[in-house]
Every structure is written in C-alpha cells, then in structure tokens.
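Take a look at chain A:
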Amino acid sequence: MGHRWDFSSVLANTDALLVGAIGTLHIFAICLVLGLSLGLVVGLGRYSRNGWFYFPATAFVEFFRNTPVLVQILWFYFALPILLPFEISPLAAASLGISLNSAAFSAEIYRGGIQSIEPGQWDGARALGMRWGQVMRRIVLPQAIKRMLPALTNRAIEIFKMTTLASAVAYVELLQQGKLIASLNFNPIEAYTAIAVIFFICLWPLVQLSYLLERRLRRDE
Partner candidate 1 sequence: MSSDVLLRVTGLIKSFGANEVLRGIDLEVRRGERVAILGASGSGKSTFLRCLNFMEMPSAGRIELDGRLLGSERRPGERTYREAELTGVRQRVGMVFQQFNLFPHMTAVGNVMEGLRTVRRLSKADARARAERELARVGLADKAAQYPAHLSGGQKQRVAIARALAMDPEMLLFDEPTSALDPELVGEVLGVIRSLADEGRTMLLVTHELGFAYHVATRVIFLADGAIHESGTPDEVLKHPRQERTRAFLARHKEFSL
Partner candidate 2 sequence: MYRWDFSPVVANADLLVAGLLNTLKITGTALVFGVALGLVLALLRLSQQRLASWPAGFVIEVFRTTPPLVQLFWFFFALPLIVGIEMTPFMAAAVTFSIQSAAFFAEVFRAGIVSIERGQWEGARAIGMTRSQTLQRIVLPQAVKRMIPAFMERAIELMKTTTLVATISYADLLFAANEIAQKTFRPLETFTVVALIYFVVIFAVSLIARQIERRLAVSGESTVH
C-alpha cells in the first residue's frame, strides 16, 4: 500500500488526453445518431405485421442482441475487409459494431414504446382520415417518446461506455491514450485512475438524468 500517488506525469500529457477525448466524443456522436435512428427503422419493422419487414428486423435484433459487441467490432475490422475491395478503418469498424448493436437494443425500446400507446389513439386518428405514417409521426411517436426517454438515455450511456471498445482496434480515444500514457511514463496507476475518473465525470450527469427521467415518468403514470 506504499504507493505514492503522483499525477504530474498524467497532467503533463493533457494534450494526449484531449486528443483521446475528441476521439471518444467523435465516435460517440456517430454511434448515437446512427444507432438510435437505425434503431427506429428496425423498431418499426419489428412492429410491422408485414412479414417482409418483421422477419428481417427480428433476425437483425436477435443476432446483434445475442452476440458480444466486441466480437462484432473485431468481425468488421478483421473479417469484413476480406469480402470488400477496400480497407476498413478502426473508426469505421468500431462505429459499425457499436451502432448496429445499439440499433438492435434501441429497436426494442421503440417497439415497446409504440406498443404501449392505447389502440384508441390509432382509432381516433384514423377516424379523422389520417394515414399510417401520419398517425405514427403526429400522434403515436410524440406520446411514446416520453415513455421511451429514460430507456433511450440509458442506451446513450451504454453507447458512451462501449466507445472504449474501439481501443481494441487501436482507434485513438480516451482509453487508448491512457494505455499510451501508461506505457510511456510507467505510471499505469495514475493513468488508468485518471481515465476512470474522466469517464465517471462525463457519465455521472447522464446517469443522474436517467434517474430523474425515470422518476418523473413513474410519477406521471
């Protein structure tokens, strides 16, 4: 227990950490947008009664929910390029894996949210002569989004945590930079502690937000 903590070697590498932070935010933004929007498409497919939409969407969801995301990332990085005429960058491989995985999980959130809207809402809107797409966009989704918000916030938190897996294919993000700092300065204790603290500080407000949204939802229903 005699370790003397010394963060000066970490502080001396602030610029490297900054590069890592930008990398983390970059891939987080990509995966958040791709994952949640693709998830809506897949979720609508899962909700559809048309087998041409339902079965592919279901297969997609089952496959990506039931395989580890790290396996998906490594598959896109090492396996997929063999089938393609071009290279796949670490960013592309990690983004693909995390986005598709998140799409599968958020699809189930969208489907659950849409299903939770009473059939009477559909009847009411249909009786006004609205089309399926109009009902969905103007009546059902606005109500469902409120119920889905806590779960979607949780998904965003998971995506943020998953971005660290990109370091496995040497994408430059926070954890990767932590590894670099640790190996150059022989200070793994301070380097990895600093990385853990940074992630905690970034995610803590999001986690609190998800608790708040959950409480508010429970109070309103």
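Candidate entries met the following condition: all candidates are chains of the complex that A comes from, given by their letters.
In this text, a contact is a pair of C-beta atoms (placed from the backbone, for glycine too) under 8 Å apart; a residue touches a chain by one contact, two chains touch by 3 or more; residues count from 1.
Note that the structure is predicted; figures quoted are calculated from it, not measured.
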Candidate touching chain A in this complex, from 1 or 2 = 2
Hey, which residues of chain A end up touching candidate 2 in the complex?
-> 1-3, 62-63, 65-72, 74-75, 78-80, 82-83, 157, 160-165, 167-168, 175, 178-179, 182, 188-189, 191-193, 195-196, 199-200, 203-204, 207
